[in-house]
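With one protein chain withheld, the remaining protein chains of the complex are depicted in position.
Labels A and B are assigned to the chains in the order they are written; within every chain, residues are numbered from 1.
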Amino acid sequence: MSLLEQVVEHLKTLEGKPGEFKAMVSVTVPKDHLLEAIESSKDAGFNMISDVFGLDYLSYPGHQGKRFSVAYNLYSIEANERIFIRVNLDEGETLPTITHLWSGANFMEREVYDMFGVVFDDHPDLRKLITPEDLDGHPHRKDFPLGETPTLFNDGRFLDPAAFRAGLRGDSEGLTGFVGGARKGVASQQKPEGGKA
Amino acid sequence: MALTDLFTKDVQELENEGILFSSLEKLVAWGRSNSLWPATFGLACCAIEMMQSTNSRNDLARFGSEVFRASPRQADVMIVAGRLSKKMAPIMKRVYDQMPDPKWVISMGACASSGGMFNNYAIVQNVDSVVPVDIYVPGCPPRPEALVYAVMQLQKKVRGEAFDERGIELPMVEGWAR
Partner (left out) sequence: MTIKEAGTVSSSVQGHGDFETKYMRVNVGPQHPSTHGVLRLVVDLDGERIANLIPQIGYLHTGFEKTMENRTYQQGVTYTNRMDYLHGFAHDFAYCVSVEKLLDAQVPIRAQRVRVILNELNRIASHLVFFATGLLDMGALTLYFYTMREREKILDIFEMVCGVRMNYGYFRIGGLSRDVPEGFEDAVRAFIKDFPPMIKQYAAMFAKNDIFLQRTRDVGVVTQEMALDYGLTGPSLRATGLGLDFRKTQPYSSYEDYSFDVPTATEGDIHARFMVRFEEMGESLKIVEQALNRLEPGPYKDPDRRISLPPRSELENSMEAVIFHFKLVTEGFHPPRGEVYVPTESARGELGYYIVSDGGSMPYRVKVRIPSLMNLQSLAPACIGGLFADMVMNIASFDPVLGDVDK
């Protein structure tokens, strides 16, 4: 049994729900067991923190459940394996910090705080990392606008990039006049199996 | 040649003997145009091409602009090389304000000139909204040759040999007026 399987088995005992997509293993754990799950994975051999990042499922089609996810990307150098430990949370919920396990999580958690507004309890220095001090909001949230400036053409006509692009998404006609739609034989248009990874 | 020659001889004759006539303003501008010292204001990709313009192949030193000054107080021209984020904009304004008059600005690359491909919440869409720009250099990034050409165009502007889009001659040391 490989290290990854061992850890996944252990995380199942912590109410973890494993998922696999294209040989990438992720385990969604409840918030209360997050610290325990990460600590046990670290002790088992996932000794390098690769990344901590947030995801916002606000406009994900068909998504149910909590809005945000925070994923911890851990890597084991000896076993050459990678695991994603994920936790789902809603607006206003906080997460425990893991900076005492890895000092390198400092910037990563600050970035998640900056971009998604997820607060990490007991973080030593929780400030904005990247965006300017005077920027209100959290840019990577789906309800934060991209903030494009409309393009002004010589004839005095403005072109709104978002309206132009809407046709690409397939949810409205946009300026391209194309209404998306299913194509024969395209797998993505069929019902996804097994939900998200 | 005696000093009296200056008053007795014809201008054409004197020029044949190697004496040139100019106004002091033009002479100063000529000297100034050949030693435009840029402030190092590399921001992104274009900064690498700005570095390359001083290397052995392109050699910006031929036009007197190779002395990149770390201190804005010693610089004449600021080359804004790269995309300017909204967090960096106040700092750029401050660097510009610290430069002594007369001063010029080259906006290098598509991002600095128009926001380029980054039409979003983080990038200033035109450097001209923060500091007055004299020369725009297109490209993503512009080749070092393009930057060398921009410096040569700026030299023309400094010497008063440049014209605006309506064909009206631009004033020689526009920088004083700022």
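Basically, contacts are C-beta pairs under 8 Å (C-beta built on N, C-alpha and C of every residue); 3 or more make two chains touch, one makes a residue touch a chain.
If you're wondering where the values come from, they're calculated on a predicted model, not measured in any experiment.
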Hidden partner chain, touching residue among B:60, B:79, B:95 or B:150: B:95
Missing-partner contacts on chain B, residue numbers: 40-45, 47-49, 51-52, 55-57, 68, 70, 82-83, 85, 87-88, 91-92, 95, 117-123, 140-141, 143
Residues of chain A (touch criterion as defined above) contacting the omitted chain: 21-22, 24, 26, 47-51, 53, 55-56, 60-61, 71, 73, 75, 77, 80, 82, 84, 102-108, 111, 124-125, 127-133, 139-140, 144, 146, 162, 165, 167-170, 176, 178, 180, 183, 186-189, 192, 196-197
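Please note the rule applied: only the chains that are shown with their structure count from here on.
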Centre-to-centre distance between chain B and chain A (centres being mean Cα positions), rounded to whole Å: 46
In the complex, chain A residues that touch chain B: 131-132, 135, 139, 144-149, 151, 161
Contacting residues of chain B [partner chain A, same complex]: 85-87, 115, 119-122, 125
